[in-house]
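Okay, so here's the structure we're looking at.
For this view, one protein chain was removed and the others were kept in their places.
This part shows chain A:
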Amino acid sequence: MLGALRSALVTPDLRRKILFTLGIIVLYRLGAMLPSPGVSYPNVQQCVEQTRNDSESIYSLLNLFSGGALLQLSVLSLGIMPYITASIIVQLLQVVIPRFEQLKKEGQSGQATLTQYTRYLTIALALLQATGITALAVRGQLFPGCTTEVIPDNSVLNLVVIVVTMTAGAALLMWMGELITERGVGNGMSLLIFTSIAARIPSQGASILNGQGGLVFAVVCVFGLAIITSVVFVEQAQRRIPVQYAKRMIGRRMYGGTSTYLPLKVNQAGIIPVIFASSLLYLPQLLGQLAGNQNTWWARFIQTYIVDPSSWVHILLYMAMIIFFAYFYVSITFNPEERADEMKKFGGFIPGIRPGRPTAEYLSFVLSRITLPGALYLGIIAVLPSFFLGLTGGGQGGMQSFMFGGTAILIMVNVGLDTVKQVESQLTQRNYEGFLR
């Protein structure tokens, strides 16, 4: 393992890439600390301190993705969230709008156009979110119960400057992510998410250690390790469907005749179902917050059943949505008929199954069966913190167990595995032994 690390650093090409990636990450963390102009830094700190133990804050998910920069109203406070939302929307629109579907089928150039659309949408969403957050901060709703003014000078010019700066920050972050993808290691966007989540782990751990004692801390750590192991295990699991290619002669050359396999991952959808489901579950909460009045019957209903992560309604709803989105996402990313057609075109077949429609039916049958354990696993991992919450007695443990149990660990392990695999493929290009055996 350490030898592999050494050879990764000795290779000049790879070393430059790794250093470049680290440099961008450092710049990102610096930018996340830089407060927007016109925002009073001491006042923000005071308010964050006051509302720290408020585990029911609606922004915990958003704040998680921005690495704590959101609540500090920093320049990069929007983080990568607008880009994620934009990509989700573009992805969903591929099912609805025929033009998008056509673009997707066009291959590389169509994909580039789609990415360009995603980028435009990102800027629009960033503008919206920046306006929303600034408005909330001015009206004092960003930190409920904190009376200090976060933005002392609320003239129109100042507010416009803040909104535009935040939007530019989101654009800058998008560019940084693309630079990592192009010149660094791994996928830039997911590495930035990884960074912002990892940045919050030490402080969350410390607050568990201080608030609930060493024993709970140790239990949480052991539990986190166990979850990481199981996540890696399921993430790597795949079913290999054998595919046989027929021999053919083209000119004087012989092609094909090989037998290979089609890998179907157990968790084909990755962590996208979890992100979809949690974003949707935060919506009613956000609405309740915006409506303000807490005494109508539906506000109370939302508060007791949907917002509270330890209520069984919340757990069941979350679980059901994750399973639904897992199937949904697999169905839009993996098209069995297309796969079967491709195999037929290149003279491949699955032993025992005729090419064409029977192959497509077989593939979709296997896929829908294999997705069920994958979806259940995603749901269980994501719901675990809620059980944690019940065990440790509820209250302020919510956010912390959220960090150590569910979405955060899933995202981190996924990104980590992906990055290590990319480094590994670069290493094996030069005949070095890699990290994974």
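As a convention for this text, a contact is a pair of C-beta atoms (placed from the backbone, for glycine too) under 8 Å apart; a residue touches a chain by one contact, two chains touch by 3 or more; residues count from 1.
The rule we apply is simple: contacts and distances are computed from a predicted model.
> Assign the chain not included in the display its UniProt protein name, restricting the answer to "Metal ABC transporter permease", "Recombination protein RecR", "Cytochrome c-type biogenesis protein CcsB" or "Protein-export membrane protein SecG".
Matching "Metal ABC transporter permease", "Recombination protein RecR", "Cytochrome c-type biogenesis protein CcsB" or "Protein-export membrane protein SecG" to the record, the invisible chain is "Protein-export membrane protein SecG".
> With the full complex in mind, choose from A:A8, A:V75 or A:I323 the residue touching the hidden chain.
Residue touching the absent chain, from the options given: A:V75.
> So which of A:V48, A:I88, A:A237 or A:L262 would be touching the chain we can't see?
A:I88
> Looking at A:Q45, A:T258 or A:T333, which makes contact with the chain not pictured?
Hidden-chain contact among the options goes to A:T333.
> Which residue numbers on chain A touch the omitted chain?
Chain A touches the chain not shown through residues 34-38, 75, 84, 87-88, 90-91, 108, 111-116, 118-120, 123, 152-153, 157-158, 160-161, 164-165, 167-168, 171-172, 174-175, 178, 181-182, 187-190, 270-272, 333, 411, 414-415, 417-418.
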